[in-house]
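All protein chains but one are shown at their positions in the complex.
Now for chain A:
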Amino acid sequence: MPVFWLAGIVVALSIAGFAMGRARAFQSSGGDARVLHSLPFYAGALVAMSACLPALIVLVLLMVLGSSPLIISIATIGAALIGIALSFPRISRDFRARNAVEAGVRGLLIAAASIAILTTIGIVLSLIFNTVEFFKLYPFTEFFFGTEWAPSFGGGSTLGILPLIWGTLYISLIALLVAVPVGLFAAVYLSEYASRPVRSVIKPLLEVLAGIPTIVYGLFALLTVGPFLVSIFGPNGPTAAISENGWMHAGTAVMTAGLVMGIMLIPFVSSLSDDIINAVPQSLRDGSYGIGATKSETIKQVILPAALPGIVGAVLLAASRAIGETMIVVLGAGAAARLSLNPFEAMTTVTAKIVSQLTGDADFSSPEALVAFALAMTLFVITLCLNVFALWIVRKYREQYE
């Protein structure tokens, strides 16, 4: 591994630079370190930093650009040596080495903080480039308004997004129908009725549901909930009496994925709403009790209306989670893209299709693979809008009572 050796050489040069810089600072003080502006440590650190930072930047840049190993090695070691050569002579008795080092460290801190921006730029760029490629091969309008999804890796696919969006929204709706009432009532009970010890036990227990990886929920949907629902709504269940063959024919269905996703979202809704309900000022409650309202009347007529914007924000955040969720739908919802109203039928979602289009053997330049980027772009835009809107509502609501 030449890269490891190169990194090793740079580290060795930095250590040597540190020793040299420190020694020179000592020397310039004439044996009394107290006359120096900065501690000798800072002089050493400055030389070491000037050796390794430029070298590492050069190394990473050239590697990403794909230069030959020889050029990379020469340029990297050269950068380290130049760094030492430039910084070493500056060290003297009155040189403010600490200020220089701190400026450098500050630069590093800013760079670390900028990684969040870089990640977003990376996401947007990689989505846009490939989406543009896709729309060169496949018409824009047919993608957004097509009602059929039938990819074939031999070419000649129909790639309309509407059935996928419908599947995504339908599953998310069922998930929210499970999670919002349960989560909201749980939050109300925990914040208004439960005693402190009960609350301190129940709340972490509910949050365990949020800590379980989604692959576990996916397997639960596929192997437990799916077969269970088939046994009730399937050909051998009670619904077979109403319609021939029952309502449900396979374990993977909108209902299966929606139910399980709802379970996953319960703690998400409950802990967000709990925070929001707790932020409603006590004076509103006291006022309500004072004019003779019962606890439930206070909650229904005072607290919930006051907390409503925040709760809407929480529900929107949960919806964005549901729309972006992958593993549960990949395992639990089925693979067929359908525009149907029957919740017991298999449907598929945007995320599930991103996975299936990119894990096949398709060529990366074919429309069948590139469509995944267009799907991801759509997903990214939808969730981003939901998140920004929800966070704005929540923040605005918080400010109202602060």
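In the analysis below, a contact is a pair of C-beta atoms (placed from the backbone, for glycine too) under 8 Å apart; a residue touches a chain by one contact, two chains touch by 3 or more; residues count from 1.
By our rule, contacts and distances are computed from a predicted model.
Student: If you had to name the missing chain as UniProt does, which of "Amino acid/amide ABC transporter membrane protein 2, HAAT family", "Short-chain dehydrogenase", "PqqD family protein" or "Phosphate transport system permease protein PstA" would it be?
Tutor: Going by UniProt, the chain not displayed is called "Phosphate transport system permease protein PstA".
Student: Could you tell which one of A:Q27, A:T147, A:S200 or A:T224 touches the chain left off the display?
Tutor: If we include the chain that is not displayed, A:T224 is the one touching it.
Student: Can you tell me which of A:I9, A:I82 or A:I202 touches the chain that was removed from the display?
Tutor: If we include the chain that is not displayed, A:I202 is the one touching it.
Student: Among the options A:M20, A:I72 or A:A186, which residue touches the chain absent from this view?
Tutor: In the full complex, the listed residue that touches the missing chain is A:A186.
Student: With the full complex in mind, choose from A:V216, A:I232 or A:L308 the residue touching the hidden chain.
Tutor: Touching the chain that is not displayed is residue A:V216.
Student: Looking at A:H37, A:R98 or A:R398, which makes contact with the chain not pictured?
Tutor: A:R98
Student: What does the interface between chain A and the hidden chain look like in terms of residue numbers?
Tutor: Chain A touches the chain not shown through residues 1, 4, 64, 66, 98, 102, 105-106, 108-117, 119-120, 122-123, 126-127, 129-130, 181-186, 188-190, 193, 202, 205-206, 208-209, 211-220, 222-224, 263, 266-267, 270, 294-297, 299-300, 317, 320-321, 323-327, 330-331, 351, 354-355, 358-359, 364, 372-373, 376, 379-380, 383-384, 387-388, 391.
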